[in-house]
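All protein chains but one are shown in place.
The chains carry the letters A and B, assigned in the order they are written, with residues numbered from 1 in each.
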Amino acid sequence: MADMPAPGERTPDQRDSHLHVQDLGSEVSVRGSYEALLGGQVFDDSKGSRLGVFFWLAVGWMGLVVVAAVTAPWLPLADPDQTGFGGRLDAPSGDAWFGTDGNGRDVFSRTVWGARISLVVGFVAIAMGMVFGGALGIIAGYFRGVVDRLISFVMFAMLAFPGLVLALLFIATLGSSLTIVSVTLGLLAIAPVGRLARAATLLYAEREFVQASRLLGASHGRIIVRELLPNVLIPMSGLALLGMALTVVAEGGLAFLGLSVSDGFSWGKLIVTGAAPRTLREGPWVAMFPIGAMFLTVLALNYAGDRLRWFMDVRELAFER
Amino acid sequence: MAGSGTDHLRDPAAHDDVVLRVEHLVQEFPAGRSGGRRQVVHAVSDVSLDVRRGETLGIVGESGCGKSTTARALVQLPPPTSGRVVLDPGAATEVEMVALSGSALRAVRPRMQMIFQDPISSLNPRRSVRDIVGEGLAIWSKASDGLHQQARVDEVLEAVGIDPEVAATRRPHQFSGGQCQRISIARAVVMDPEILICDEPVSALDVSVQAQILNLLEDMKERYGLTLVFISHDLSVVRNVSDRVAVMYLGKLCEVGDADALYERPAHPYTRVLLASAPEPAPTVDPSDADIGDEIPSPIDPPSGCRFRTRCPRATDRCASEEPVMRQVGDDHFVACHFPSI
Partner (left out) sequence: MSTASAAGPLLSVQDLGVTFGTADGPVRAVDGVSFDLTEGRTLGIVGESGSGKSVTAKALMNLLPSYAEVEGSITFGGRDLRALAAARERHFWGVELTMVFQDPMTSLNPVKRIGEQIAECLRVHLGRSRKVATAEALDLLERVGIPEPRKRLRQYPHELSGGLRQRVVIAMALACGPRLLIADEPTTALDVTVQKHILDLLDDLRRERAMSMILITHDLGVVKGRADDVMVMYGGRTMESAETPTLFGRMHHPYTRALLETIPRIDAPAHTRLVPIPGRPPSPAEVGRSCPFAARCRHRIDDCLDGVPPLVPVPVGAAGAEGAEDASHHSACIVSVGSDGRGDS
């Protein structure tokens, strides 16, 4: 294939002496602006655990949820489908920690099992977004030109299409199996992830190290994998956690439309069951515990994702200057 | 000036040691539309150059003169709009780079390496320094030569003054700007290139570190038999490293010649301006030579004839109508001016 004049050609000599630039404006963080101010470099790699206690709390909670969901079959839990495990709408007690629902099923057990579907949907969807969106975004950002225009157009179209309508269309026509629901939500994740990957790629493809790699004779594939991917993955990983949070919530939304996974139950479906007016009045715990689990998980994902992105930005600054 | 012509190129019959010959290089970039017409930035317009083995060619000029664009066109990043870039002209290994593409181009790329201005942006922040330096060898390696490569990388790292042990684990941001530039040099030299193109390699460095890198380049040239194309806006630096100097203005060559001849007897009015504008002006020019207008014309719509005429104290009508062509004014000294100081 032709040697495309793709990545990062800088037009006429821009003699940027940015190692001397001392700007006052950027108060990104105390650290960042301090270095900008001095115009020097601070050589330091000792910023081990500055992510903070709450970050690790969030990670701890996510770990707990994931472990519980994965090991549910082996945990000493009541059978989540066993009706008459307790009475109808029993309040939380030592036997049934989260109480029982209208059919006497153990809400605790159902919340743990529900995490399985919610997390699978969230994970598969965002993984799909990362893989396809990431690949398309990097390709668009690296090759630019016609390829970029084509991919960007498709992404704009996907962003413009109302997500809910797309989900309705797919699930109504193809059925609401776990696969279909996950893939539908995954499709919706492709465009936002792709936009981010493209933007990050554009930034890095401009850098001289990419040009240096081309001069060494590296193929486009090698440059994408070795030079660009490790850099682009960082902003993407922050988005992955945020995206997963969004997907978990979106799945809950689908459940209210009766479009969530038909085989099995998710947090969304548990909430819908518990949200029937009579149940809500007589046994609010049926809805509240899955809501609480979803709330904490989404909060943890958002917080960890945001914090991670901040952390990476700061690190970026540390060698930028 | 800034003119065209090829008189300053050396006769291949008389000199069989020319390793790089650039003929009529043109680089143009689209610049959008204005008044319904497609506009073009004339970044480099008809530049011809040659470099002999072991020689250092300095290219000097202000920002926007096309010196960096020329450097990038030489290494086909991106390939020029037109012109020829010939490696080893006349030899069995002769290769014309502009005509190549795809894997054929990739295969000859290691023969011409480059060092960039920004030492930090030149190195991938996510890879260890040894990985970065060994990347070129890894690209072209066969499975069997792992150990051999390792030794080569260590040897070159050692030569540029970076401890290979340290390089194995550290990432670029743990090194200073000067050290990063050493690493860039190592990455290029590992490939055993015929030509090393240095694009403002010391401009981003602190004054006290520049001399280290300039000396290192001289040492590497000696040790690995390199030929250098050295691009800079700094006349003192160019003088120090170059055997031959080319002065560029607005995409054209003004003056080409032996470094000492050019600095001691500058013939082109623009060369005189540059020499007189330095913080400590060269003794060979009058300080008043620097008194010209500040406005550099746009490369989208460059002046007719000589491109320097809008700022030139000696310009006449002839300069507007007729583009000066390179002609010889000394032993190895050529100038593209109708009214040079000789």
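We adopt the following convention: contacts are C-beta pairs under 8 Å (C-beta built on N, C-alpha and C of every residue); 3 or more make two chains touch, one makes a residue touch a chain.
A quick note: this is a predicted structure, and the numbers were derived from the prediction, not measured.
K.L.:
Out of B:34, B:169 or B:236, which residue would touch the omitted chain in the full complex?
P.N.:
Candidates B:34, B:169 or B:236; residue touching the omitted chain: B:236.
K.L.:
Contacts of chain B with the missing chain: which residues?
P.N.:
Listed in rising order, the touching residues are 62-63, 176-179, 206-212, 214-215, 218, 233-237, 239-243, 259-260, 263, 273-284, 290, 292, 294-296.
Note that in this section only the chains that are shown with their structure count from here on.
K.L.:
With chain centres taken as the means of their Cα atoms, state the distance from chain A to chain B in Å.
P.N.:
Inter-chain centre distance comes to 46 Å.
K.L.:
Under the touch definition given earlier, write down the residues of chain B that touch chain A in their complex.
P.N.:
Where chain B meets chain A, its residues are 29, 41, 43, 63-69, 72, 75-79, 100-103, 105-107, 109-110, 112-114, 116-118, 120-127, 132, 135-136, 139-140, 171-177, 184, 187-188, 191, 200, 203-206, 233, 299.
K.L.:
For the complex, which residues does chain A have touching chain B?
P.N.:
1-3, 5, 9-20, 41, 43, 45, 207-209, 211-219, 222, 226-227, 230-231, 316, 318-320
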